[in-house]
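A single protein chain has been omitted from the complex, and every remaining protein chain is retained in its original position.
Here the chain labels run A and B in written order, and each chain numbers its own residues starting at 1.
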Amino acid sequence: MAQSEKSSHAQRVRDQVQLEARSRDHRLQVGLVLTGVLLLAVFLWTGLKENVYTDWRRYQLEYRDILEKKAKTKLGRKLHQDFDIRIRQVVIPELGVVDRCVSCHNGITDPRMTDVKSPHKVHPGPYLNQHEVGKFGCTICHRGQGRALVFSEAKAVGHHWPHPMLPGGLTQSSCGLCHSPAEVRSAGGEKYARGHRLFGELGCVSCHKLYGRGGSLGPELTREGWKAPQEVSMKNVRGDKTLARWIYEHFQDPQRIVPGSLMPPPRLAAGQLEALTIYTLSLQRRDLPSKYLSPGKYLELHRLRNPPEMTGKQLVARYCGTCHDTGSYGRYDAFYQRFIPAIRGPSFVQLVTPEYLDAAIRRGRPGTPMAAWAGGLKDNELVKIRSYLLGRKVEPGVRLPPKIVAQAKDPGLVIHGDVAQGAAIFARQCASCHGPRGEGRLGPALANRVFQGSATDGFLYATIAYGRADTAMPAFLGTHQGSYRPSQIQALVAFVRSLGGGVRPRAKVASGSANRRTP
Amino acid sequence: MGQPEQTTFWQNLKRLPWTFWGSLVRHGKPDTDRARSQTVFSNLFLHLHPTRTHIRSLRFSATMALGVFTLSLFVIIVVTGVLLMFYYKPSVETAYNSVKDIHYVVPLGRIMRNVHRWAAHLMVVAVLLHMARVFYSAAYKQPRELNWLLGIGLLVTTLALSFTGYLLPWDQLAYWAVTIGANIAGSARELTDAFGITQSVDPGGFTREVMLGSRGVGGEALIRFYALHVMVLPIFMALLLGVHFWRVRKDGGLARPDADVTHAGKGAAPKGSPAVKPEQAPTKTYGLMCVVRDRKPATNLDPADTVPSWPYLMRAEVLIFVASLVVCMVLGLLFDAPLKEAANAAIPENPAKAPWYFLGLQELVSYSAFMGGMVIPGVALLGLALIPYLDREKEPAGVYFSGARGKRIAGYSLVFGVVMATLAVAIPVSYGWLRNWVPDINQIWIILVNPGTLLTLAYMAWSLAVLRTTRSTRMAAIAIFTCFLAGFFVLTYVGSELRGPNWDFYWSKSAWPTH
Partner (left out) sequence: MSERLKPDPVPRRSFLSIAGLGTLALAGVGALAGMVRLLKPYVYPEPMARFRLGRPDEFPPGTVKVVPERSIYVISEPEGVAVISLVCTHLGCIVAPADKGFDCPCHGSRFDPKGRVLRGPAPRALLWLEVSQAADGSLMVDANREVKPNTWYRG
């Protein structure tokens, strides 16, 4: 009895389970059909996206129609007949070029394609006559992402590609990859050549190095035109966040793009701005295969790396003149808001020792726009500059007393004076230009270590006493109102020396004239 | 009946299609339960299933389909991955461009890569959810401890696969994420540095170099990651998977309460005894299993509650697979897998972020690389592994949260976990930490006392408190598991959404300073 009860219970369970399984299975079957249909739809979507709705296919179909319309000659008919719809590309392994631009720009080499819409047009200008697409590709000149098959991604502005397409006007910068400016000046590279000339005229190398040569105040520019956008700060760039735009806006206003930049605004007209941007973009150091470089480019690169010998005068004009001009007078620079020393001034060249000049040129004046030149120029060039500056003829009218000149060249000479008195005079007379602690304002920084380490006491005395002809530094020795007696000037020298924190020129061992008192 | 047994070559040839089919499919049409069972039984791929499945295991609520979902994703990843291998070129010079080409010109290459990527991300999620499901339904308990351990192995392998794959596109994202990941692996150096013994004992440097094959991420790392990603780890994964599935069967199928809740009503059947005695069970082809005297395999318990796996279980599995494929394809069609600029060791990404599932770790690492990168994840993994050995209470498996009390504890723990994790982020963000307060503090203090370690300790304390109050190891396990899960989610969210350049805190990505 219990047995059968139990078994009927089991039967009930069994039926329930069967029922549930069946109804569940029915729902599963419906679900399977639905998801199966969904899957088919997704496959269809994929297939369409892949094979039908692609830009290049649409453009090629359009282009085939154009070819048909233009098929007037035998050649034209053959071109239409042979045109098949497929991805086209230019592959140049030695340049690392894989350019699929020709998948949409199908008429790029067809001279008949002058009256058609944009992607089908023939390439403007005579550029392709010398630069066959199959040998150069497109991105070598235009930049951009050649592998892409969609225009926005080929242009690659903001698409995670380091070298987006150059705006049309700036493409000339790519001439500089293989050509020297002189070669293309009248062959389609006018702006590039003009930018190169401007680069020289503006004296950019005074602060920037090119292939290791030049000033060190600004960054080296050898591959400035091939930087990735992340290498510069795009924060304040108003246009596209591209390198080309960064360079352009930076030339408009260096301080807006790079806050705190030491670069004086070049103040260029629009055309010059574009030309200089183009030249800067041409600085890439890509090291292309040598067979691509023109003879002129070889020569240019060779000259950049192995510069021809220049005279001291040429060197000064090229590397120093940007700030110091001829160097024979002192001038006020509105951008840096300071007087720029007359490095060939008559008073200066009489007093200065070769060691002083050497230190000033090689080590610069830390904390001022005068940067160190050791490394930026070769040793013998620095010597040439020094000799050129020292070699200035001094007219009789500005000659200093020989005794004063001799003192100035004696590093062993120590001038003693009343530091407190000197401080008082300094605060009254000198601080407005040189700063209360000699830190330098309009005038040179006197507390500067390099200065203190190379300026002799005699040099300081002579400079304060007799001033600097043709500069803003007046002579303070005299008897009239506002002048000072020699002891007061000695006090000033002592005070200035106290600003250096014990740094002073090393006495020559041989001179044996240590610790002599002044007259 | 002339020459009945005489077969000739020609007759054999004529019968070839049928004999061949017969050798392939060793049973009749699956139109009876027995034939269906045989179908499952005699097929290598299907026989991972039991011939009959408990009705309860078929219900969505029992598994939420997460295990099969994970497996489906794995299959999708393997297939797309093999296809991608035909085009991917694993070297520093070619890797990035080959991925670009897969994206642009390989027929269907873009969708394959997208599906591979999204399925990989989904798989990490699915593995975590599957683990949570198993945990909350108490399915890790005896006799399933081993399978729980295998599951943890699978979790680690999944993460390793995702991480090694992350490097392969060789773009900025990959390069810097892996640089960070490798530094986390080498973070033991932080401790040895603090003691000043790195010169002589340098386990951090060792793991790092073994991982990268060099000092930094370069060609050696790429080929290592490639070998791991396409061969070593998938094989290991497949092995583990096989054992994992096999254990599911050997441990008696899905975990479920002994006296099951069928539609016949709770407790309708006498507790502890099957609804049908084995001797009354329908004749079935149990084969050898009938002879085995043990509770394993436990397939023949309450046979009345079971239905043939074919077609009921199979259909559900196929449905899950197809649905997963649809999900991955739609994701792949809508969203391209990311590909940034080619890797450049000179231009760091800022912020440089690890893959998202490591961002919780990266958040911890921002306090202390050694604690956040080695100790805390190590402790968490060890804790996970120990759960089934420390919690041996005999409770009905297969009941979520083991009842209402567990649900309550899980709720409280969730709140506690979220609050503490939020505090662990908020306090350093608002007030700074030891280094801000005592600038010259010894690094050892930084390592020992940081928000990450404190958070871990708080979770442990909470769990101990629950243990004391409830006197139930299961409840304590629920508490700590929930806490860690909550902490993982909070920290991952913070790391991925609220951290910007220089790992600074930002409420939204739009507030990031433009580079």
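Quick notes on this structure:
The rule we apply is simple: a contact is a pair of C-beta atoms (placed from the backbone, for glycine too) under 8 Å apart; a residue touches a chain by one contact, two chains touch by 3 or more.
Note that this is a predicted model, so its numbers are computed, not measured.
Annotation: of A:R86, A:K403 or A:R437, A:R86 touches the absent chain (contact as defined above). Considering the full assembly, B:P107 is the residue among B:P107, B:G196 or B:P439 that touches the omitted chain. Interface residues of subunit A with the unshown chain, by the touch rule above, are 11, 14, 26, 29-30, 32-33, 36-37, 39-40, 43, 46-47, 75, 78-79, 82, 86-93, 98, 100, 107, 109-113, 132, 134. Mapped onto subunit B, contacts with the missing chain fall at residues 31-34, 79, 83, 86, 101, 105-109, 112, 282-283, 318, 322.
Just so we're on the same page, only the chains that are shown with their structure count from here on.
Listed in rising order, the residues of subunit B touching subunit A in the complex are 55, 58-59, 97, 100-101, 104-105, 107-108, 111, 171-172, 262-264, 268-269, 275-276, 280, 304-307, 311-312, 315-316, 318-319, 322-323, 325-326, 329-330, 333, 339-342, 344, 346-347, 513-515. Within the complex, the subunit A residues that touch subunit B are 7, 9-10, 12-14, 16-21, 24-25, 28-29, 31-32, 35-36, 38-39, 42-43, 45-46, 49-50, 87, 89, 98, 100, 147-149, 160-162, 228, 230-231, 233-235.
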